[in-house]
Structure formats: structure tokens, C-alpha cells
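Note that one protein chain is taken out, while the other chains of the complex remain in position.
So that you can tell them apart, the chains are marked A and B in the order they are listed, and the count of residues begins at 1 in each.
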Amino acid sequence: MRVVSAESMEIRVSDDVVLVRQAVRKKSIALGLGLVDQTKVVTASSELARNTLDYGGGGKALLELVENGTRSGLRVTFEDQGPGIPDIQLALTDGYTTGNGMGLGLSGAKRLSHEFELWSKPGEGTRVSILRWK
Amino acid sequence: MERIPILKMGEFLLVTIQVDMHDRLALTLQDDLTAQIVKFRAHGVLIDISALEIVDSFIGRMLASIASMAHLLDAETVVVGMQPAVAITLVELGLPMKGIRTALDVEKGMIALRGAILAAEQDGDASGIR
Partner (left out) sequence: MPTANSKLLEVIEKREDQITGQWVEQQQTTGRKLTAAEREQANRQSREFVRALKSALQRNSGGDVSGPDWSGVREFLVDLSSRRAKDGYTPRETASFVFSLKLPLFSALKNEFGADPKAIADEVWLATLLIDELGLLTTEAFQKSREEVITRQQKELLELSTPVVRLWENILALPLIGTLDSARTQVVMQNLLEAIVQTRSDYAIIDITGVPVVDTLVAQHLLKTVAAARLMGADCLISGIRPQIAQTIIHLGVDLSDVTTKATLADAFELALRRSGHKVVGQEAASTNAAAR
């Protein structure tokens, strides 16, 4: 897989979540995704950006246009140095939440994406990566 | 500070959400709406989301909160104008959106509200403030 372009963004305040959405929208339009697919990847990114802010204490988002052979895709990776997720399996179950959320952030983002990767270590931080192919 | 405008339409209140909302704006809206429901003794709230291209779980929660709060204040809520792409994504996302009344547009929303208010009255809704 090769990275065609990359853009990094900070997630520090709630306005940044809106900016991430707009940036992901722009990239998905550039990739040539249809409206429904755009909506899916932007919504998934919104969920994860919010998680990064609310549970990770802020962090950053990396937007990459990637290519693997003949297909191209959009990969968005969220990273924070927050408390981490102690029980990943539990966190991925629908409805699970430690805060006020509906607990859909992680599992929802996974459902809306073609590929999903989660790395987390309590005390070190979390990195979530979603990918949508064209 | 920016606020989402709330219009009075007869016995109903109409909220049109057009901007990409952040937390502060959402909380302000909830405050303003509950205040206005009481002030005008409104029986119905229409939330027009036809301009929203994204509805994530945060917005979903906000809509559900508004509906619950309004209900406590004896007002019924209907969410109108959801875009097809948003609807498809919400279903995929798995957001339950249960108990939230929906309609295609404002006009149909008002018909639905009148029906809901009638049903609530006939039910002798005990959870109302009246």
C-alpha cells in the first residue's frame, strides 16, 4: 500500500471535530466517493474525532489517500496519549460506554468502514485507524 | 455567541439546524428550546435537519434529549427532512433513534404533530406537567 497524500490535524477543542469532518469530506470528494460512502466515512471520522477529544484528552488525526494496486482509498487515523482502553473487546460491543455517550463511537465507526484497526494501551494512549476503499 | 434561531409557528416551535454543530451550540439550543416551550406553552416542536449532511451519535443524542425534555414539558417532537445518505448511514451506524418521531418535511411534520398531540390528549398522558 502506498500513501499518495497525507494531511495531519490537531484535535484540541470541539470546533476541531467540525474541522476534521470538513477535511475528511473534502478528501473523500477528491477520492471520488459517492454521496453515501462520503457520509459514512465522514460520520465514522466524526465519531472517532469526538472520542479522541472526550476520552483521549485531545490528539491528532491523520488523513491519507492511499493506493493498493488498482484500488484507492481514504485512511483516517486518530491518535491520542490518553488513558487508553482497558478492555478493547468490551469497548467494541454496541452500547458500551464509560461516559455520557451512546457507546457507539468505536463499533459504529468499525461498521461504517471497510477496514478498522485499533491499538490501545492503558496509560499510554490509543490509535484507531479506519479505511474506506473506493 | 451564535445561536440557532427558534421560530414560533402557531402552537408549534420550528428549529432549523443548518450549521455543523459543535457542543456549545448544541447545549445552547437545548437550553433555548426548553425555555421557549415553557414561555409559549408550545405543544409541538419541529426540528428541521434537511440541511444536515452528517448526523453522528452526538447529534443523535442531542435530538433524543430534546425529544425527552420536550415530552416532560408536555410537547411532542418530530424530526423532519433527514437526507437519504444520512438515513442510510445512521442505520449502518446502528443508532437506535427509537421513540423519535420523523417526517419527510415540515408540512408533513405538522400533520404528524397534530396527530401525536391528539393521541397524547386522548391517552390522558400522565407524565405531562399539566
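Heads up, the rule we're going with is that a residue touches a chain if its C-beta (ideal position, glycine included) is under 8 Å from a C-beta of that chain, and two chains touch if they have at least 3 such contacts.
Bear in mind the structure is a predicted one, so any value in this text is a computation, not a measurement.
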Selected residue (touches chain absent from view) among B:I4, B:M69, B:A87 or B:A116: B:A87
Among B:V19, B:A51, B:L72 or B:L104, residue touching the chain not depicted: B:L104
Contact footprint on chain B, counting only the chain that is left out: 80, 82-85, 87-88, 90-92, 97, 102-105, 108-109, 112
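What we mean here is this: only the chains that are shown with their structure count from here on.
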Contact set on chain B toward chain A in their complex: 20-24, 53-58, 60-61, 84-86, 88-89, 92-96
Complex contacts: residues of chain A adjacent to chain B: 14-15, 17-18, 21-22, 25, 35-36, 38-40, 42-43, 46-47, 50, 94, 100-102, 104-105, 107-108, 111-112
